[in-house]
Structure formats: structure tokens, C-alpha cells
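See structure below.
As you look at this complex, bear in mind that one protein chain is not there, while each of the others sits in place.
As written, the chains take the letters A, B, C, D and E, and residue 1 is the first residue of each chain.
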Amino acid sequence: MKIPYLQKANAAFLDRHVTRASDLIQEWGGESFSGVGIIGAPLSKSSISHSGACFAPGTIRKAFSAFSTYSIEENIDLASCMIRDLGDIAMHVTDVLQSQNRVYETIFRVFEENPLWLPIVLGGDNSITYPSVKGFSKAKGKVGVIQFDAHHDVRNFQDGGPTNGTPFRSLIETGTISGNHLIQIGIRDFSNSKPYFDYVNNKGVTVYTMKDVRQKKMVDIMRKSLDKLKDEVDSIYVSVDMDVVDQSQAPGCPAIGPGGMDTQDLFEAVSYLGEQSIVEGLEIVEVDPTVDFRDMTSRVAAHVILHFLKGKRKSVEI
Amino acid sequence: MKIPYLQKANAAFLDRHVTRASDLIQEWGGESFSGVGIIGAPLSKSSISHSGACFAPGTIRKAFSAFSTYSIEENIDLASCMIRDLGDIAMHVTDVLQSQNRVYETIFRVFEENPLWLPIVLGGDNSITYPSVKGFSKAKGKVGVIQFDAHHDVRNFQDGGPTNGTPFRSLIETGTISGNHLIQIGIRDFSNSKPYFDYVNNKGVTVYTMKDVRQKKMVDIMRKSLDKLKDEVDSIYVSVDMDVVDQSQAPGCPAIGPGGMDTQDLFEAVSYLGEQSIVEGLEIVEVDPTVDFRDMTSRVAAHVILHFLKGKRKSVEI
Amino acid sequence: MKIPYLQKANAAFLDRHVTRASDLIQEWGGESFSGVGIIGAPLSKSSISHSGACFAPGTIRKAFSAFSTYSIEENIDLASCMIRDLGDIAMHVTDVLQSQNRVYETIFRVFEENPLWLPIVLGGDNSITYPSVKGFSKAKGKVGVIQFDAHHDVRNFQDGGPTNGTPFRSLIETGTISGNHLIQIGIRDFSNSKPYFDYVNNKGVTVYTMKDVRQKKMVDIMRKSLDKLKDEVDSIYVSVDMDVVDQSQAPGCPAIGPGGMDTQDLFEAVSYLGEQSIVEGLEIVEVDPTVDFRDMTSRVAAHVILHFLKGKRKSVEI
Amino acid sequence: MKIPYLQKANAAFLDRHVTRASDLIQEWGGESFSGVGIIGAPLSKSSISHSGACFAPGTIRKAFSAFSTYSIEENIDLASCMIRDLGDIAMHVTDVLQSQNRVYETIFRVFEENPLWLPIVLGGDNSITYPSVKGFSKAKGKVGVIQFDAHHDVRNFQDGGPTNGTPFRSLIETGTISGNHLIQIGIRDFSNSKPYFDYVNNKGVTVYTMKDVRQKKMVDIMRKSLDKLKDEVDSIYVSVDMDVVDQSQAPGCPAIGPGGMDTQDLFEAVSYLGEQSIVEGLEIVEVDPTVDFRDMTSRVAAHVILHFLKGKRKSVEI
Amino acid sequence: MKIPYLQKANAAFLDRHVTRASDLIQEWGGESFSGVGIIGAPLSKSSISHSGACFAPGTIRKAFSAFSTYSIEENIDLASCMIRDLGDIAMHVTDVLQSQNRVYETIFRVFEENPLWLPIVLGGDNSITYPSVKGFSKAKGKVGVIQFDAHHDVRNFQDGGPTNGTPFRSLIETGTISGNHLIQIGIRDFSNSKPYFDYVNNKGVTVYTMKDVRQKKMVDIMRKSLDKLKDEVDSIYVSVDMDVVDQSQAPGCPAIGPGGMDTQDLFEAVSYLGEQSIVEGLEIVEVDPTVDFRDMTSRVAAHVILHFLKGKRKSVEI
Partner (left out) sequence: MKIPYLQKANAAFLDRHVTRASDLIQEWGGESFSGVGIIGAPLSKSSISHSGACFAPGTIRKAFSAFSTYSIEENIDLASCMIRDLGDIAMHVTDVLQSQNRVYETIFRVFEENPLWLPIVLGGDNSITYPSVKGFSKAKGKVGVIQFDAHHDVRNFQDGGPTNGTPFRSLIETGTISGNHLIQIGIRDFSNSKPYFDYVNNKGVTVYTMKDVRQKKMVDIMRKSLDKLKDEVDSIYVSVDMDVVDQSQAPGCPAIGPGGMDTQDLFEAVSYLGEQSIVEGLEIVEVDPTVDFRDMTSRVAAHVILHFLKGKRKSVEI
């Protein structure tokens, strides 16, 4: 029986001539697949400061419904793409280390069954980067990471264990990636310590500070980064800690401050990276919707993903 | 293929020994049914003042997930009940009168197919009461209405048409219900005008002011109201305008003010009404989540429904 | 030339059968008058803690437009009353003492020209009480004050001068009123100090704590208060510090806390006081709209005034 | 009788050497006039998403009192200008189409009586653009429109009628303006659909995307736009949908997102346009004060108007 | 060198005749002591839902500075009392179980050195109750617990481990206390499940629902509770989960809802309990300042402590 006017609860307005970004997303049914798949890693109990980043997978998904699939700037329409939504990784209430391990296990297992998966991981805090990249690299081989972040995130482990301040130290110390294959972009004044800068320096990490970002063209930084990595690694993973953006444009991150990146630069960067076939994974972390204003920061996150997909679309069918 | 830890996005914490109120609710598949069914009427463009009451069907549904099915006070567990969620009535973007008419048509049509439906209507603003009761009475025959409201809502139609200030005038003027079969409870000082009080008086409406509520026992008011209606009407519909509650306890209504009802009185009233088999419909209107604090008012709405169901459960299997 | 549909900016919705409380208020043109006249004293730089009480005259006036003139509980319609709005007393930006003195001078001067003025003074913080009552008593003779407040407000002057914590000490020390003619109602636990309780005791002030309010009937407290004052003073001034109300019902006061009065008790009190012809002035202080929620506390203030006028209306034509 | 210190309620601080922008504005008395006149069109029930844009005429007017009349950058003082405030167009509570028609009728009627009126229309949502330009063009003849907007706003009418998503389709389909005479500036990635881009393309609309805005100089875009229109139309109307600005700088619009225009570019554009005598109307739409932060977006709106008037002042006496 | 006017940063206003509650509190220097000592347990990563209860020790301490030491209702001045502030227990960033164990170890160790300590424990979430009572009972012997809570908090451990939903199950299952020695007050409708009610029933727990609280006098419930416990246990610990209070009066708890306790009842209860010498510990949990309004809920918490101390002061010198 069909009753006129009755529709699913909370249904959004539909315009028959508009494909919304959220229309691309389809709940994964467990079948084998290849291509783009979103997965949520709603963990933020691992954060040093109080964080509601666990809610970001929800708000970023919701932000997709506020935007469309069409890039007028490059006349590229993502309307025919398909993005699988694999759902969220269930987190343990009181065992943070197990939660982190679940990120690893789940990502690895999805890859095991679907080797051509192109993961878009929605954090959660930055601590998920270690298990996420660990799972990614187990599937891909030698991995390079291009990290957008105001911070090095190579803190010591004694002071609190594997937190959102330690993922890149974990990656390097465990040999999951080599320091030479890590590129940090957007590192900011008065937001890091000299000992940790020395650490990444010693490990061969490439660092572009905000001064570099202001003075060079982003596309040149990207090109140079690709050049450095492409012959040395099997696959590249892009990690976007949203606090790389200036606090005025991404107010909903735990560690906000002035002196950050303009969203436009970030969009250009991920769009460029998306174009590269060697770039096979993207994550967005450190968006805390509970302290955001009008989900602005989740909207930026949705645009990051869309620009990444726009890049991908230029080179391959997705 | 089943990946461990992977679950539906935004899944809530589960305790195997707790049935949440939201667990009772199942999306209706279009099959014939009898019993309790929730339906959303997300209309608030009909409001005199700016109102986001259109979002209340969503927030009230969500509030169910914060509460359980068990009344410890009366040792009644609703865990085995089943509540169908019929979804929302699609509203027209720019044609308010058509939107109101869709409420009528949809409710009537559901009844036509499912005569034993016990509707719980989630507004929206109070303007939905006219089409809702019109549909209800077409199915039920002679209808009495017990209205909890700070206001009479019998404004004239010239000043703005059929708004959230006019539903009970519409019901009376169209003969949908008789003034004698309308009982208004919680009418408040400095929130109504003498001409409109004269109007309801002339129409035979029974009025219990907040002074009555403070001085009499709520259960006595209910008993007297039932006595007045039960032999004269075929069915009774309960309308709860949440602004009947004091602003400190229901801060998320458009027309808040001091001097209102205590939630406990409202809960006792709807629980009592739920027990009566002649009471066959319930609506909650005028909850505006966009001006609420922590969805407090939607939480009260969820409790109103649960207490109503508790009452029902005492007399019948639901 | 008259253009159809064009109306004054920000005009409110009009219902031809509703008189809003704001409709009673007419801007004073400077003519001689008698009866109720509102005057704003937007001073809060005199407050010990940061306070935006200077905005309350504006928000309380605005709250009048949310309510009507009709008391259904007592079938009294204020629709034919007239309330003059004398405007606000201009405050000095940097000279607090001069601002306080302007309150005195203005109130005194209005009385000089209009001896039958019944002032409703909208603070501002409680520091305006001293100049206000000083002006009032110069016009009226021996004055008694019935003060609703969580606090004694008889602090010493050395620690900051004449603040919102000192007005009743000022009144007593200057002999403006006698301690015997001051009645404090609603004084609260853990909100005052013993030395100041001793002070008011020594001065003969009558104190009703919240325990008294909880255990006695408000109307009895009022009757007893009137009995005490009516043969000893020429006129009674009612001072309502809104923080006498519980923080859940009046969240917009600087010094909020639990354990306070229910608005219903306050409404009954001022309604009773309004009925007495010897009561010839009312003030409301310590409403800070900048920390309020949805102007709830200003709405309570508007109701206080309406209940006061309802009382007045019972005995005299206003 | 004049009482010292007594002033109109809510009076602002006055500095005898400062002319505030709000001082220029005088309530229109109905007399014949020419020149700048503000008119409010407080309609937002026509919006696809929940919108409080109906409050923007009030907040933008209020924002004028926060700014002065003097442009130090160009040493131009608007202090001697006069801006009439015609008030607001009364909107119908439940009949959206009639409300839209009232915009047309009122604007047309004002022009009929005052052909030299230079209207500044304060929306309201973007749906007012159709009736507003319809009234404008009836008075002016062939009209060109320069639209600042993140969106094309040429949605189909079946999905909800004439909304804030359809005004430019209405203008083109009704022949009110020609597609060739419409210039859209600031159209944004992932905020529009390809079918609608195709539509405007087919209609001959000129489109400058945000990429164009980033890569070209705004003054060049303006010059080129003027060149295109000036010999083909009798008059130019400027429409500013505030969501053209980046969400970080105009957070109070319904459809916010990243990737938008810098306010400085917008100010330069409207200043340039103001200088042109053929530009004879300006509207600002889609400011929703209920979701704004500290009226920031209304402050931007006030600056848009001031920069427009600064431009006008360079060429004519206003 | 002493510079006039220079004072410690952020110093509060001082009135020489007022002792603020915060003046009683002195940072503990490590010396042996007896009597009241506050200790913070800032743990909320153990919460099932997102919680900022870890900030409550800070906001409750701060709330003390808003209140004084004098109970006018009972003419008791706490001004000569001394409350030691032992500081906070350092929590581990990523190891929740270790954090809980640190609560136990610290409390036990303080008792070991200072057997006459009267602890006031500031949570944190309710998960701290298990380690806290474990430490308390190791020092005191057989312990009874009087718990104010809307919830039983006896969830199973499989679904998330030892959370804020399990503390009383932990206490009973480990034999730390006997079910017969647990009294739960304020248990609420639709906030618990029947299986857990059966559990506590089977364990001999005494349950007072909100219906009991509404129908009986609080002092009678207290008297009866004391009678039940006093001959069976060596010491009584009072646990106040602030969500026992109605959401309108304690809006800053994670699990808010209507139908809760009035603060006045809670104050009377803890005051009565404070008077009993066998009551030797108090904790306040589940205050989440990040979702509170104006620290209202922390203010209630401060009053709970003050009423408890008032009770203590009646019987002993503190």
C-alpha cells in the first residue's frame, strides 16, 4: 500500500536536476568491490585534550548532502561516480588500544577481501593514522605519507601512550613507513617543539612550514613531494589533519590557532594529489563537531574529499 | 563478506539487557497494520512567528534513543510493544495550504487502509491540528479533543489565514468538532485575549486555566474531562502543545513564558488518558529544536509519548 | 502618498482581537500625567561582577510584546490601561557616581512635575535602588521597602564604593528609610555572610529566608509585611532583584544559584502588593540579558509587572 | 516639560563629531522623493531550507549604527547624504506567492510615484529577486542584472514552486530580463549542478566562477561586465546573495561553504558598480541572522551598501 | 618590593565581611591531617556517551567562589571550617583501566596516611565510584552506600567494560559492598531496564523511585535508609550522580531527562546525611561542564557539598 505524500522520515528536499554529493554514497552490502569506499573511525578517547572527533564521521557524511557533485571550475561532474559507505569501525568503550587495533584489523581485512579499495578514512583523532596506515601498507607494500598538519605528531610514548600526538612516531619507529617517505606540510610556528623538529629531521622527514606554504606555490610543493616519493614507494596515503587550516576557516578542531593554511591551498593540493594514480588513500582527522560553528569544519572536510575525487576523476573512472 | 567490527554508520552503544524506546520503532513497509503508528508532520511555515518546529519529528524520534521502555514506577515494560514509523508527510516548499491539506489527506488515507491505526502525530506547529483532527474524525466519527496548551488558538482567519494560532477555530467553525467537545487545559495568564476567551466560552468549550491546574489535582481534571466527553463522542484525540509546560522545563517552544505547567502534571495526565480506550490519538506540536537547549523539549515530548503508551499498556496489548 | 503593504520597519504581527501588553505602552511626550510610567535606569557599571543589566530596560520592554493584557485566571483585562514610557535615564560613560545621582535627580524631577506618578523602574543593577528610593521618598515622605532578593545587599562601602551590593546599607545609613521599614524576602543559604545578617538584624530589618518562603504561604508573608508597614510609612516601594528566583527559572541574573524562589510565588506576591493602594512604586533589577537564555528572565520580569498591574487594577482604575 | 537626563529608550552613545551611517537614514513620511531609499522584503518562508532571512532587514539596519559615514581610504564622507527608509513590505503569514507578489506591487508602486528612486532592497531570501526585478524593470525598461552568488538559482519550478532557488529562471522564463543580460559572479564548485550550468549557458548568461574571481582582478571583471551590458540595457540592478562570500567571512547564510569570495573583492566590485550611473538598484539577500555569529554577516551587508554609496557619491550627489 | 594596586592575576573581588566558600579551601601541603579533604577524579573517558565530566573538579571548585559559608536558614556559619584540597588524581591519557585503578590507589594511600580523612570526591563520571568506594572500604571496613541517581548503574561488563554504567555491579560482584547495603534513590521511569531492576532486586538493593520521592517526605526516606544501614555497616558513603536532578535544574549532565528530583529535596537529603557521624564520605559525579548552561550544574554541586558540610557542622567540629 502506498500513501501519497508519505516519505521516509527526515527526507531532504529533492531537485530532479541536482545530484547531491550524498547521492553518490551507497551503503555497502558486503559484496566484493573496487574503488572509493568511505569508512569511519570514530575514536577520540585517544586524544590528549578533550575531543569529540568521534562524531566527525557522522557530520562529514551529513555535510555531503549540502553540496553537489559538479565542479564548475573544471567542468567535471562526479554524478556517475559511486562511493561505497562501509560504515564505522565499532570502538571499544574503555579499551583505547583495542579500539586502535580494530582500526588496523578492519582496514586490513577490507583490503584482504577487496584489494582495489580506495579508502577514505574519516577520523576520529589523529591516533587512527598509525593503525590506518599500518593496514594500508600491509595491503600496498612500501607506503609514503603526505601529511597536512600544523603539528609533527611525533611525541614520545611515555607521556600517555599512543595518542593523537604520536601517530607518525609510531609509523616511523615500527618501520611501517620510513621517515624519508613522510612529508609534512603546514607545520606551524609556536605549535611544535624543537626536540620534535630535530626528531623528524633526523629521521629524514621532509617538512614544509607555513612559511614555505605562504612563499611557494602549493602546486610546486605538491609536484616536488610527488617527485620525491613516486619512485621510492608503492603507494601514497594522504593524511589531512584539519587543524592545518587557519582557525578562522576551520574553527572546529581541538588544537586551533592563527597562522594556518587557507582552504583554497588545501583544496588545490588534494585535487592535485587525487590526480596521481599512486595516491591510493585519504584520511581526514581532528574535526571535532562539538566545538565547531555550523559544521563549518565538516563542510571543509567534505570539500577536501570532493576535490580529491575531482582529481581522481581526471585520470581514472571512479 | 562480513568484516569484524564494521557496523552501520552512527550506530549507538548497545547493552544487551536494555531495550531502548527507539528499539520499539520499526519503519513501516506499507503492509496493513493496527495499533500505534508514528507519523511526522514537519510543517512550520504556517507559524505566525519564525519557527523551526518542522525539525521536531526528527529530534523527538532521536530522543527515543535516550530512554528505555521500562517504567519502574509502575513496573510496566513496553519492550514487547511495536510502534510503526510511517515516516513524514512531504510538505510543499511554497504552498502552505497545500501542505496542511496533505496532512489531512495522508492521515485519512492511512486510516482508510488501516482503520485500527492509533496515530501519534509529531508536529510541526499547531496548524496541523486542524487537518489532523479532520482526518481523524473522518475515520472515527464524532471526536472530542483534549488540548494541553497555554493558548486557546482560536484566532481570526483574516489576519494571516490558517496559522498555528487558528486550528481550534477551524475545527469548530467547520463543524469538524463541536465546541462542547473541546477541553482546553493549561490556559495561561497574559497569553490570550478576552475576545478569544469569550469566543470559546460562547462555543461551549471547557477551559481549565493554570490556576485550575495549580489548585486541583490533575487526575481529577482528567476524570472530569473524560466524564464530560465519553458518552458524547466516538473517540478522543489528545493534543499537546508543548508550550503548556513552563518555559524552564520546555525552553524550546516558540511562545515560551513563565507560569506554565509542571512536566509531572502533564505526564500524569497523558498516562491517565492513555489508559482510556476511547482515547485513540495523540499529537505533539510546537517543539522548535532550533531554539531548544540540549533537545530538552524533545526529551519531554518523548516522555509524553512513553507515558501515554504506558497508560495504553495498562488496558490493552500494544 | 500611501503605498499598499508598506509598513514601519520591523512591525510585528497584528491580530485585531488581541491587545498585547506592549500596546499599553505609549512614549511619553512630556505632558503632565498621573498613573503608571515606566522608566529605564540602564546602569550596570556599578556592579561588582561583570554585568550587562544595562540592557534589561530594552529586553523587558520587548518582552511585553510577547504577552497580552488579559488575565484569564482572574478575568481582568488591562487592555484599557495606559502605561507611559518615560524613556531611559542617560548614563555617564565613565562617572558611575554621577550616573547614580542622575537616577535620583531624574526620578525626583519627574515626581516634582507629576506627583501622582506610579513609577515602574527598570534597572540596571541593584545599585540604582538607593537613588531611586531616595527620589521616591523625597516625593512620598516616609517610605517602606519590600525587597525580593537572595541577598541582603548591605555590604560595606570601603570595598568598592556604592555598588549593586550596597543599596540597602545606603538607604539605612543615610536615613532615607529606617531599617524597621525594610522587609527582605527570599534571602538564601550560602549567599550572604553572617556579619551582614547581624547588620540587618541590628537595624531592625525583617528577614524572610527561603526556608520561610518554602514553609509559609506567600500571601501570609505579604499580609504580615503589609500589616507591619502600613501604619508606619506613607508609601511602599517594591524592589524585585530577579535573582530571588531559582536559577532554573531566572537564568539571566549575574548571581545565579539553586535554592531560590518559584516564579509563581513571586507573581502572587507582587499581585497582592499591587492591590494595596499604599504600594506606589516597583522596580526590577539584576536582569542581565547578555547571559540569559531566550530572554527568559526578561519574560519573567514582564510577568512581574503585569501581575503587579493586575493587582492595581483590582483596586483602582489605571 | 523637559526632564534632564531623560532620553528616548535604548538611545545609543552620541559623539558630536561622528556621523554614524544610521544617522543618514530617515523614516520616509510618504512625500515624493528621489534618490536612495531602503526597503525591506522580510520573506524567507519561500526558502528551500529553514531560513530566518526575514530578520535581515532589521539586523542590517541595526548594523548601520555600528559604522560611520566616512571612507578614509578615498576621503569621501557620506555625512551629507540622505537615505530614506521606506519601511518593510508586509508579508502574508501563510500565502507565500502573495507575499512575493506584494514585493512586486510595492516596488512598482513606489517607482510609479517616485520614478527617481534608487532602491536598496533588503531581503529576505533570494526569491524576492524575481518580483523585485520585475517591479524595477517595469519602471526602468530593459534591465541587466549583475548577480553575486555561489549559485545559479535557476532551479525547476515543479520541485517546490518559486523558491529562493529559482529567481533567475523566473526572470528569464518570463522574459523580464534576457539571459544575455544576466552576469553571475562567484559561482562555486560543488554548489551547482551541470544541468543548471547548461541551462544558463544556453540562455546566454555570463558566468564568472570563483576560479575566475581568484585568477582575474575583480575590477577587470566589473569593467568587462559593464562593457557587455551598458549599451544593451536601460538600467542595471545589482543582486548580492551574501553566500557568495566565504563561510568564514559570512557565516550567517543558509547555504554556507568554503571556497567563496573575499569580502574585499565584493566591496571593490560594488564600489565600482556604484560609480556607474546606469546602475540604479541594489539588493542584498540570504542573510540569516538567526544562525549568524555576532551579526557579522549583517555587518558585511552594511559595508556592501556603504561601498555602493561611496561609489555613487563619486559620480553624483546623493 | 611591594607595588601598590598590584595583585595576583585573576584575583576576585574581596569584601572584608564575607567569607566565601572558596576561602575555606586550602591546598594540601602533604602534612598529616584529619577532616574534610576534597580530591578530584577527572576521568570521563570511561563514559558510554561522550562526556566532559573530567572538567567538573575544576568548575565545582570555581563555583565555591560564588557562594558564601553562611547558612542563614539554620544560622550556621562554616567560616571557621577548613577544607583541604588534595588536588586531582592524574589520569592516564589512553589507559582507562589504569586511570580507574589510580583512583583506588590514591584514595587508599591517602587514607593509609590519614585515617581520619573525610573525603569529598569530585568526579569525573560514575565509573570512579567503584575504585573510590573500594579505597574507602579498605580503610573503613564494611561500607554502605546511599546513591542518588536516575539509574541503577549495574550494566553488564561485556558491553564495553567497566564504564559509568557499571560501578554498582562492580561493587556488588567483587563483594566490596553487599547489595543489602546499597540504597538507590531517585531511580526514574524510562531510564532503566527491567533486567537491571531485577538484578538489584535479587541482590537485596533498596530502591526508591522518583514516585517514592514525590510521594514520601525526603527526610523520612533518609531516616529509614539510615535505620537500615547503621547497625550493619561500619561507615556510609554518599554518592550523588547529579543526573538524579531534573534536567531543568541540572542541565549539565550527559544523561538528562524530565521527571527528576528537585534540588531542594537533594539538599535536604545530604544535609540530613551530613549530620550522621557514620556518614564519612561524599562524591559527586556526572557533571559535564562542557554541555552545561552558565555552570548551573556545578553550582548545584557546590551547594550539595555545602549542605553536607552544614549537616556535619551540626554534629561535629569541622
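The criterion applied here is as follows: a residue touches a chain if its C-beta (ideal position, glycine included) is under 8 Å from a C-beta of that chain, and two chains touch if they have at least 3 such contacts.
Just so it is clear, the structure is predicted and the values come from calculations on it, not from any experiment.
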Check your understanding: Any idea which chains on screen the missing one touches?
Key -> A, C, D, E
Check your understanding: Quick one: which of E:Leu86, E:Ala150, E:Ile284 or E:Leu309 touches the chain that's been left out?
Key -> E:Leu86
Point to revise | Chain not shown, touching residues in subunit D | key: 13-19, 21, 66-73, 75, 77, 79, 248-249, 263-264, 267, 293-294, 296, 299-300, 303, 306-307, 310
Point to revise | Contact footprint on subunit A, counting only the chain that is left out | key: 48-49, 155-156, 158-160, 165, 187-197, 207, 209-211, 214, 246-248, 251, 255-259, 291, 293
Check your understanding: Residue-wise, where is subunit C in contact with the chain that is not depicted?
Key -> 45-46, 48, 50, 52, 54-55, 92-97, 159-163, 290
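As a working rule, only the chains that are shown with their structure count from here on.
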Point to revise | Chains touching both subunit C and subunit E, listed by label | key: B
Exercise for review: Looking only at C-beta pairs in contact, point me to the busier pair out of B-D and B-E.
Suggested key: B-E
Point to revise | For subunit E, residues contacting two or more additional chains | key: 48, 159-160, 248, 293
